[in-house]
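As you look at this complex, bear in mind that one protein chain is not there, while each of the others sits in place.
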Amino acid sequence: MDVNSIPILTIVTFLPLIGALIIAVAPPSAARATALAFALLTFVISLFLLVGYLPGRPGFQFVETADWIPAFGIQYKLGADGLSVSLVVLTTLLSWIAILASFKPIQTRIKEYMISFLILEVGMIGVFLALDTFLFYIFWEIVLVPMYLIIGIWGGANRIYATMKFVLYTLVGSLLMLVAILATAFAYQSGHDGAWVGAFDFETLKAYAGTGGFADGLQILAFLAFFLAFAIKVPMFPFHTWLPDAHTEAPTAGSVILAAVLLKLGAYGFIRFALPLYPSAAETFAPVIIVLSLIAIIYGAIVALVQPDLKRLVAYSSVSHMGFVTLGIFVFTEQGLQGAILQMINHGLITGALFLLVGVIYERTHDRTIAKMGGLSAKMPVYVAVFGFFVFASAGLPGLSGFVGEFLVLVGTFEVDPYAAAVATFVMVLAASYLLYMYGRVAFGELSDFLAGLGDHLTDMTPVEILTLVPLGTLVVIFGIQPGLLLDLFQGTVVETLAVVDPASPIEIPQAAVIGLLAIVLILVLARVGWAILRPRPTFEPEGGAAH
Amino acid sequence: MSGSLDAYLILAGLLFAIGSFGFLARRNAISMLMSIELMLNAVNLSIVAFGAFGTDAAMAAQGSVVALMVIAVAAAEATVGLAIVIAIYRNKRTPLVDEYDAMSQ
Amino acid sequence: MVMHRLVPIILGLAVIGVVTAVAAAMLVFLGQNWADALFWIFAAVMIGSGLMVVTMRDIIRCGLAMIVCFGALAGIYVILGATLLAAAQVIVYIGAISVLILFAIMLTQTKDAPSRLVFQTQAVPAAIASIVIAIIIALAVVATDWGEAAQRFRITADALSKVLFESYVLPFEVISVLLLAAVIGGVYLAKREPGGPS
Partner (left out) sequence: MSWQDIVTASPFVVGVLTAAAILIVDLIRPGKTPVAVLTALVGLAITGLLTVVVGASVAAGDTPSTAFGGSYQVDALTTFLDLLFVAVIAMTILFGPDYFLPRGLPIAEFAAILVFAMTGAMLISAAADLLVLFIGLELMVLPGYLLAGFHKSDSYSTEGAIKYFLLGSFSSAIFLFGLAYVWGLTGSLRFNVIAEHLTTMATGAVALSPGLAIGLAFLTTGVAFKIAAVPFHYWTPDAYQGSPTPVTGYLSVLPKIGAFALILRLFVEALGPLADWWLPVVIVLATITMTLGNLVALTQDNVKRMLAYSSIAHTGYMLVGLAAWAQDPGVDGIGALLFYGVAYAFMNLGAFAVIAALQKRTGVTSSLGTFAGLGRREPIMAILMTLFLLSLIGIPPTAGFLAKAGIILAAVEAGGPLTILAVIMVVNAAVAAFYYLRVVVYMFMRDAPSEMPALRHGGLLWGGLAAAAALTILLGLFPTGLLEAASEAAQSIVGQPPT
């Protein structure tokens, strides 16, 4: 049988949906096992993509096409390149990990939870595989609902506020993106004697954009709409304010998926759609986006420095880390883009793991306040070791994967603007400081009264918890030592994407802004450090009990 | 004057305005209903006048037919309206519309 | 109770009749032709009684003024040559609808019916709006060339039935459906349920 005749992408995308349907009709007691089984099965099948994908060939592979709404040329079209494949595998991997990790914390409405999670997986995989802009939008929106439910039903005390904020932010951006998608399709259609065929087909549109088919006015407006949608999702400064709330209130597995995969949707959108379809607009806005990325990098790191809550700290560190991704994308250099994609995957692995680890401690203490922690190494040595490993990875320790991505981004940025690279480098050091500060507070020193009060509840990690972290840790090490494995995979994507952007006009970053940022960083850091030394120690009232 | 379309139309317009004033200003549901009847009759007057001054005899007859239909519709409307008034009067004991405000938030 | 209210009304109608006759004679005397004179009188009665419908305190009198108003309108129909319509106006409106309304008024009139407040609070803006509407309509009417025919066409029952039963047989039939629906629903709504509120 011909391998190519198997609709493997459709199978990967919709297998979780079948699982969801089965769970819906099956008794609740089977929900967990079924969900895990289907997530694992999806993961295994997605590995075949990895095996079957032939790097070095241009364009998309495993393409499946079927007419869907022929009146408007809308197709059901899936296809994958190296970028898609790696992100899909990241998604399927983290999905089963997240499902496994929610076995214990989620004790109510398990059935609904597992269904939501599997539908979420369908949406995420679909986004990475859709090659029709309309279909892409549909998957994009499908992601929204289950995540809304996951935060809203199984989240913390303030979950309704957080989940509403999440939805409204996302929806505003995505609906404008819908307008842009339709406007683009119409621009294509009116450029082709009113024929709708291909008006939503990504490859056709990309080729048309390559010939300068889209007028500048349309490009600017459409790019802005896409930018808003993606920037909210990434999230870029100043559209990030939903993220800390969503993370804080989400259940552990929700946070993991949110950080590890959902944020990547935005970055993926930039690389896949915004750049190739509207190259000249992308060039126009690149300086602004670079400056915003630098601000995000700095801002995220500084705010993370002073967060009293473990989860909020990791959330803000995500803002900072994702700033590297957008920075890498929009400097339009090969290293920059490679670094950005690497960073996407690494951030997925590392931050996912960090949220899992925060979840582990939360399970035992029902608290995430850093100030209440301390001296965990005495009670939970394995935990502290694993935690330390991922903290170092996140801080960018050379040899672990976090380093490679950020380093490549810095190199790429340096080519364009050394000052900008300097800002980013400085923040890397800052990042190390906040993470290590937090780690030190939590892991070492005297066992805090709060933790001591928990007594025997404070057990070390269970085998299941370790199992969830082992794959992530392994990959962090592998990619840290052999980033080439990944780089080869999406080399084609990088080259093709950059080929669209006109290399003749280098990006001009406003120097004043960069130097100003540098100054602000210094001032803020000094001020914060001073404040950290001088401020009165906060005292925390025991809150007691679970939030939910 | 009776030979000019304008005169009839203005007359109809006046009656229509009177009717709409009654509808907007009165508090009693039945008064409002009567005001609507005035408005419908004003329209009928313009229709008949248009017909009478129309292009041919057929249009004149058409005007009368339309006016007849409007009268019938008005009768149906009055039936329905009065039935509702009686039903609400049974519940509320007042025909004054501005006292029907149970749902206002 | 009804009778002693009706007596002054009937007296009033008689007075209106006399005044009308006198006014017509005077108008003719002033140089108007009979059609114009009648038009003026009917118009004046119609507008006057119309104003009474919307302004008078006692709602029964409003109802009676409405009958007068529709009667005057029927007169104008006659001037316009639509005699058949005038007949229908008298029969259906004065004979049926007005009586229905009067009946409803009496059904829903409570002893302490508040005649104190006839108008809503927004009566003044409503009056202004209505005056504006009237002015706009009048201006538009005057400013428009309606392309009206020079002569007027008398509507015979023959022509009317031809239009009605050739071009408009469908609306004619549907009207009966409409009335049926209205009556069924109306009866249902107005019917007192056994055990319901009295």
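A, B and C label the chains in the order they appear, each numbered from 1.
The rule is simple: a residue touches a chain if its C-beta (ideal position, glycine included) is under 8 Å from a C-beta of that chain, and two chains touch if they have at least 3 such contacts.
Values in this document were obtained by computation on a predicted structure and should not be read as measured data.
K.L.:
Touch partners of the unshown chain, restricted to the chains that are shown, please.
P.N.:
Among the chains that are shown, those touched by the missing chain are A, B, C.
K.L.:
Which one touches the absent chain: A:14, A:48 or A:72?
P.N.:
Of the listed residues, the one touching the omitted chain is A:72.
K.L.:
Could you tell which one of A:45, A:63, A:145 or A:500 touches the chain left off the display?
P.N.:
Touching the chain that is not displayed is residue A:145.
K.L.:
Name, in rising order, the residues on subunit C that touch the hidden chain in the full complex.
P.N.:
Touch with the absent chain occurs at residues 136-137, 139-141, 143-147, 166-171, 174-175, 177-178, 180-182, 184-186, 188-189, 193, 196-197.
K.L.:
Extract the touching residues of subunit B with respect to the undisplayed chain.
P.N.:
For subunit B, the residues touching the absent chain are 16, 19-20, 23, 29, 32-33, 36, 39-40, 42-43, 46-47, 50, 54-55, 59, 62, 65-66, 69-70, 73, 76-77, 80-81, 83-85, 87-88, 90-92, 97, 100, 102-105.
K.L.:
Footprint of the hidden chain on subunit A, which residues?
P.N.:
68-72, 109, 112, 134, 137-138, 141-142, 144-145, 148-149, 152-153, 159-160, 163-164, 167-168, 171-172, 175-176, 178-179, 182-183, 185-186, 194
Just so we're on the same page, only the chains that are shown with their structure count from here on.
K.L.:
Return the distance between the CA-based centres of subunit A and subunit B, expressed in whole Å.
P.N.:
About 65 Å separates the centre of subunit A from that of subunit B.
K.L.:
Just give me the whole-number Å value for how far the CA centre of subunit B lies from that of subunit C.
P.N.:
Comparing mean C-alpha positions, subunit C is 8 Å from subunit B.
K.L.:
Subunit A to subunit C: how many Å between their CA centres?
P.N.:
Distance between chain centres: 73 Å.
K.L.:
Please output the residue numbers of subunit C that touch at least 2 other chains, ranges allowed.
P.N.:
Residues: none.
K.L.:
Show which residues of subunit C lie in contact with subunit B when the two form their complex.
P.N.:
35-36, 38-40, 43, 46-47, 50-51, 53-54, 59, 62-63, 66, 69-70, 73, 76-77, 79-82, 84-85, 88-89, 92-93, 96-97, 100-101, 103-105, 107-110, 113-114, 117-120, 122-123, 126-127, 129-131, 133-134, 137-138, 141-142, 146-149, 152-156, 159-160, 162-164, 167-168, 171-172, 175, 178-179, 181-183, 185-190, 192, 196-198
K.L.:
Write out the stretch or stretches of subunit B touching subunit C in their complex.
P.N.:
Touching subunit C: residues 1-3, 5-11, 13-22, 24-28, 30-31, 33-35, 37-38, 41, 44-45, 48-65, 67-69, 71-80, 82-87, 89-91, 93-96, 98 of subunit B.
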